[in-house]
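I'd like to ask some things about the structure below.
For this depiction, one protein chain was excluded, whereas all remaining protein chains were kept in their positions.
The block that comes next holds chain A.
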Amino acid sequence: MEADTGLPHRTWWTPYLFLAPGLAMVLLFSLWPFVNTVILSFTDARILRGGGFVGLDNYRRAFADPDFWVATGNSVLYLLVVVPCLVLLPLALAVLVQARIPGIGFFRSAFYTPVIASAVVVGLIWQWVLRSDGLVNTVFQRLRLVSEPVPFLTDSTMLLVSAMIVTVWKGLGYYMVFYLAALGNVPDSLHEAAAIDGAGPVRRFFSITVPQVKPMMLLVGTLSAISALRVFTEIYILGGESGGPGGGARTLPFLIRQVGLGFSGETGYASAISILLFLLTLVFSLLGRRLTKGDEG
């Protein structure tokens, strides 16, 4: 029996009324574009031209397209290099700035600054640092470490490495905050007990800190893997609109944009590559989830 709340009589659908606006937005701006992308991936649609059903042709084309494999290779390489860096370096940074010493707030803020800076601004700063006549090359040449400028931005492999450095640099402060939260939850008593037992700082880090923040490390790993697979801006700003010389540093999002954009954009093919990227992301997300579950279990 329902208690008399004094409010007008509620029906079963009343809560759904409150959910409806949000649901409508999700359907319109998240679910529908996704469904549409799936549908488009089976068509030969182009900008301004509705497409006909072509079955799996776009997927077959992708698997036979050298550009697709270059982009996939770059995206996966990006992930394999960037994720370990973004799991470990912010943790080290968080441990350093966790110390309660005067002025530490400044360092925490300073390390967080790249996070709030626009990706375009960050890209431009790094462009001036890494270009042939930029800061790094000038220093290297003055110190006679190199005779010719290092082609950080004009060689595909170096460009990819440069973009990874920028991604890691920009992500450090972001994930550092995650770890600071996790470190705050590690009971001091554990460290104190270990110290009494004679454990030094390194031993305490590996025996107490790391196990305690492991769930957070797995979360950071999953999040940074998803981000790594979505990298576009760094490559675009550092390597121009062709994605490095000959397009050799293009990642999957870069290829999707290149294929699908412009008046001659192939919407159908770009959608198929988007779905393949989605599946790749899903695989890594599920992998992360599985690892997390294993840890919790």
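Please note the rule applied: contacts are C-beta pairs under 8 Å (C-beta built on N, C-alpha and C of every residue); 3 or more make two chains touch, one makes a residue touch a chain; residues count from 1.
The rule is simple: contacts and distances are computed from a predicted model.
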item: Protein that the absent chain corresponds to, by UniProt name, given "CidA/LrgA family protein", "Sugar ABC transporter substrate-binding protein", "NADH-quinone oxidoreductase subunit I" or "Dihydroorotate dehydrogenase electron transfer subunit"; value: "Sugar ABC transporter substrate-binding protein"
item: Residue touching the undisplayed chain, where the options are A:50, A:84 or A:201; value: A:50
item: Sites on chain A contacted by the missing partner chain, in the whole complex; value: 11-12, 27, 32, 35-36, 39-40, 43-51, 127, 131-132, 149, 151, 153-155, 237-242, 244-248, 258-259, 261-266
